[in-house]
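Now for subunit A:
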Amino acid sequence: MILSVVKVLGHAFFVMAVGLLFMGVGRRFSARFHRRYGPPVWQSYIDVIKCFSRKSISHHWIMDMGSVMGLAGLVAASMFLPVGRYLPFQSTGPIIVILYLMPIGYLGMAMGVSASGNPLASIGIGRALTLMLGYEVPFATIVLCMIAAFNSTSLVSLGQAQQAGFLSWNIITMPFGFVAGIIALQAMLAEKPFDTMIAPSEIASGPMVELSGKFLGLAFLQHSVGIFVETGLIVTLFLGGGPGVGFFILKQFLVYMLSLAINAIFARYRVEQATKFLWFTAGGLAFIQLVINMYLRSGTI
Partner candidate 1 sequence: MMKLCPGILNTGMFGAVVFPYAVGIFSLIILKRWKRLQWAFFFLSTLFQLFAAYSLFRSGNFGSGISQKFPFALSPIPGLGQSALFFQFTGLGFIFFAGSTIVTLIISIFSLAFNDRDHATGVAPLWTILMGANAGIFFAGDWLSFLISWEVMGWTSFLIIAHGREDSRKAALYYYILSLIGSSAMLAGIFIGVSGSGSMAIADSVRYFSGLWGTRNSLVVLSTLFFTVAFFAKSAVFPFYMWPSLAHAEAPDDFSSFLSGVMIKYGVFGLIAVVLPIYRAGYVGPAVHGVPLYLAVLGWFGVITAVLGTLYAIKQDDMKKLMAYSTVSNIGLIIAALSMNSSLGIAAALFHTFNHMVFKGGIFLSLASVKYRTGEREMHKLGGMAYRMPLSFFTFLICIIAAAGIPPMSGFASKWMIYQALFEKKMLIMAIPAFFASTGSFLYLYRGLHTIYLGQLSNRFAKIKEAPAPMAFAMLIMMFTVMLGGFFPGLVLSPVNSIFTGMGFAHISQDLFSIQGVTTSIRLTSIGTIFMGSFFIVGFLYLIGKKREHVEQLDTYTSGEMPEEWGLTEEKYHYGMHFYEPLEVTIEPFLKGTSMDSLFRRIGYETGKLSGTVKRWFNTPQLGTLVLLIVVVLLVVVLGR
Partner candidate 2 sequence: MNYIILFLILPLFSAFLAPVCSIVRGRFGKYLNIVVYAAGAAGGIYFFTVSGFNAYSVIIGGWKPPYGINLYLGPAAFGFGILIYFIAFLIHIYDLQNNRPAYYHMLFALFVFASLGMTMTGDLFNLFIFIEIGTIALLGLSASVSPGSGTRGALKYFVPAALVSMIMLAGIALLYSSLGTLNIAHIARSSELNGSLAFLLGIGMLGIFFFEAELFPFNTWVPDLYKGAPSSIAAGVAGIGGIAGVVSFGRVFLTMMAGSDTFRFARSRLTAVVFIIAAASIVIGELAALKEEDFKKVLAFSSVSHMGIVVLTFSIGGSVALTAGLFILLNHSVVKPLMLMTAGFYIKTSGKARWREMRGIARRYPLTGALFVVGALSLMGMPLFAGFWGKMILLKSLFSGQGSLSAAGQQTFPLIGAAVILFSVILEGTYFMRIGHVFFEAPPSEDIPGRSRRLKISLSTAAPALILALVVVFFGLRPGLIEGYLSRAAADLINTADYINNVLVTLSAAGGAL
């Protein structure tokens, strides 16, 4: 019993730590795109500690509750993600549970910043939710592709189905799905061209406008855990998902770098453009993949 609590705690902190590391390396990586040097790779750890040690303001206790709930949701989601076949407790790693726990992150953050009363934050949340509706369509279709091919929504079994070497990875067998997944991932991570919810120069960084001190720290952590979970999903679904923790983190890192590379070059979509692109282009690709899977791969109609 104590062991499982320790495992859960350790998993949570591990995820946060790795996420922050990704963020740090990522900042250096983006800087090189822009021909800068960039901050050191451990900068994100320093930022978080700094945030937690600073004074903060809050408009209402709902704001506190919301921020806590936001991160809690994402941490809970991360508990179900098999990290290279390692899970903090017995579970099958159900995708749909993860898919539905992640919006708690949105809900909590949204609730918190709504309670702050700043309309800029609410505009940002409105856009974020619209974008969520956008990327859910291709992502859900990808999940359906997995069901059509393997008849399972368990990440553990999906990871195991791709253990037969490089060629069994879904990136090879389901290329359209992979492209759709990468596009969806871009939106999930709120990186350009889909970062209209943050939109720094437009709505003063949107939801985070009123966050300071530990609230900003929690938001940072939320972003980091989000990176971990979302890239982890793509890795498990398309890149084989294992074996071992080290390879898993390496693959996640590659995916994240790809995402940052796209982020560095693109401009920002407006929210309705983004939604349409996600529905029709990414969703369309995923749909093609679904049809292929339904009729060609599993053999049954």
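Heads up, the rule we're going with is that a contact is a pair of C-beta atoms (placed from the backbone, for glycine too) under 8 Å apart; a residue touches a chain by one contact, two chains touch by 3 or more; residues count from 1.
Criterion applied: all candidates are chains of the complex that A comes from, given by their letters.
Predicted model, so just to flag it, every value in this text is computed and none were measured.
Every candidate listed (1 or 2) is part of this complex; the one in touch with subunit A, counting any copy, is 1. Residue ranges of subunit A in contact with candidate 1, taken from their complex: 5, 8-9, 12, 51-60, 62, 64, 67-69, 71-73, 75-76, 79-80, 89, 91-92, 94, 96-97, 100-101, 103-104, 106-107, 110-111, 114-120, 122-123, 125-127, 129-130, 132-133, 136-137, 140-141, 144, 147-148, 151-154, 157, 204, 209-210, 213-215, 217-218, 221, 270-272, 275-276, 287, 290, 294, 300-301.
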